[in-house]
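One structure is given here, and the rest of the page talks about it.
Here the complex is missing a single protein chain, while all its other protein chains stay put.
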Amino acid sequence: MSAGDTMAAHGATRRGLFDKALLLHLAVLAVLFGLQFVIGEYQHLSLARVMVLATYAVGYNILFGYTGLLSLGHAMFFAAGLYGAGIGASQFGLGVQESFIAGVFSGLVLSTVIGLIALRTTGVAFMIVTMMFAQACYLLTLYFGEYTRGDEGIVLKGDIRQMVMFGYPFDLTSPVVRYNIAFGLLAVCVLICLALVRSPTGRVLVAIRENEERAGMLGYDTFRTKLFALVVSGTMSAAAGAAYALLFAYVGASFASIQYSILPLLWVLLGGIGTVLGPVVGTLLMFYLVDYASEYTSAYMLVVGVALLILVVWFPKGLLGTLRERVIAWLP
Amino acid sequence: MDFGPYLFLAVLEGTVTAAVLALTALGLSLVFGVMRIVNVAHGEFFMLGAVLAWWFSSMVSGSPAIGFLVAIVMAPLVVGAIAVLCERTVLKRINYDPEATIVATIGILYIIQQLALTFYGADARPVQAPVNFRVVFPWFGYSGYKLVVIAASAVLLLATWFVLTRTRFGLIMRATQFDSETAQAFAIPVDRVYAVVFAIGAMLAATAAVLIVPIQQAHYLMGGDPLLLSFIVVIIGGLGSIFGTVVAAIIIGISDGVISVFFTPTLAKILATLLVALVLVLRPQGLFGKTPR
Partner (left out) sequence: MAAVTTLLTTEGLSRYFGGLRAVDDVSFSLQEGEIRAIIGPNGAGKTTFVSLICGRVLPTSGRIAFGGREISGLPAFKRVGLGIAYTFQITSIFSNLTVFDNVALAVQNAMRRNGSGVRFDEREMTRRVGDALDRVGLSERFDTKAGTLSYGHQRLLEVAMGLALKPKLLILDEPTQGLSDAEIAGFCDLVRDIARDATVLLIEHNMDVVMDLAGRITVMNNGAILSEGTPDEIRADEAVQRAYLGT
């Protein structure tokens, strides 16, 4: 009895009136919300983009950072959301919310199917298998160019740029509206991720990452748990893709290419694998770095290659991972 | 043209593809077999071979044959040196960890590709063939150089086979492949074997690229297809087996041509990628170690 009380007092259960981890995350979100009142119009747009892409990275990290499964094919889930929403809007005349739901649902279905197949492999084979499936999906967007318009892509316009929510009209061409929708999506996904990784299920995800056989011998169905992680991760990535299509009104095959599978890996590695806020930090820094580089050279992907190498060789824990190791051990 | 000659032409074209593919895939297979790592930058070594071939041959004035000879000697050497540099500065440092190596070689892929874009540019450039004659069959004439490519690649494959099975270095390599820790105990410098194998793998790809560049122009994005096709060949042909690699390369080389004729090239690629994925999933003892029970 007393041992249990001691542990509770030491915060081993991580709950209480003063939940510093939750407060930290709320504070970071509050700063992101507040930024819109100090930055200019151009920054509104690029930060909105960053927040949508950061949502993608948060989703990627649930599988890679917490469950320890390195996918090289997440672009297929992002693209499932992107095309699900984009084609729903342009071909089937769905409204903004319905298109978003169509995108998220596409990601849910695709990640379930891919998970059932790809999770029969582990390690390097899993990486190659996900990469191949993503490549097949990319080629499919080109093959069905009649509907997707391939590399050229679809530009969304007209009614799909307006939506009505809670009885109020919103104009998706307005930078302020876009900023706040992107912020809302990111905030929801960050809080979902935080709740997940601090839940009993989150502890099982980490256990699978650390020692899968032992997790099985503690009575956990590791296949089902990994499938759950992949589906949550894929669906969140699809939600980011759907939001990207609807907010920025463009759907193109380049978002399904291998580059968009590598980018979330890079963002997560930079920010810190297995940290809730790491992907947000990583996306923010890398986005501006690539943006800056592309003003000077068309070979801006060089930055991506160099960053990947540096992180893998010298800095595998990333920014927040290193911070957690050295300074704030309680960071989730 | 009748079906017979048409098929003959398709087989000839397929054999050219297969010859170059066999060399490229052998490089990937060798590196995976001995070092147990997947080199995602393999296609970029191929591209670099082609780009350097253009560079070397354009520096030499006079007959295209001399330019080509300089290229086929120098381009693989330079690529081999770059490969050793990558191996020493990156792969050795991450201790050849299989997953980290994939991420690191993706980094190398982008670096090589983007540097090629920076210094070579986005244009496709041709290299002149060293020989220029036509072989006349009863039904059609055929580029003599393409036959030279088939012959040269066959010679190189035989040479590699000879080195691997009949020389002391081949023995050392096979010992390392079999069990690197025991090899280390027998005073085999595993560390240096790794560097040499990585270089040979890259040089095989570069040589294949120099052979193909008079037929197909050099371009900074040309590394993607050889990488994908090599993956397929290695996964179907089995590892460390030169024979398996060559047989798989011939099958893939010829069927790639045929499928592309009857379907679109995009559909052929979709089927190919799905094939790789499914082989990896369905093989109970996969190439990359055990699958869970």
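Points to keep in mind about this one:
Each chain gets a letter, A and B, in the order it is written, and its residues are counted from 1.
What we mean here is this: a contact is a pair of C-beta atoms (placed from the backbone, for glycine too) under 8 Å apart; a residue touches a chain by one contact, two chains touch by 3 or more.
On a predicted model such as this, the values are computed, not experimentally measured, just so you know.
Here is the thing to keep in mind: the chain we left out touches A in the whole complex. Listed residues A:Val204, A:Ala243, A:Val280 or A:Leu331: the one in touch with the omitted chain is A:Val204. The chain that is not drawn here is touched, among residues A:Met51, A:Ala215 or A:Ala307, by A:Ala215. As for the chain not pictured, it touches chain A at residues 1-8, 10, 12-13, 15, 199-200, 203-204, 206-207, 210-211, 213-222.
Definition applied: only the chains that are shown with their structure count from here on.
Chain A and chain B have Cα centroids separated by 35 Å. Touching chain A in their complex are the following residues of chain B: 38, 90, 93-94, 98-100, 102-104, 106-111, 113-115, 117-118, 122, 228, 231, 264, 266-267, 269-270, 273-274, 276-277, 280-281, 286-289, 291-292. The touching residues of chain A, counted against chain B in their complex, run 70, 72, 117-118, 120-125, 127-129, 132-133, 135-136, 139-140, 142-143, 212, 222-223, 262, 265, 269, 297-302, 304-309, 312-313, 316.
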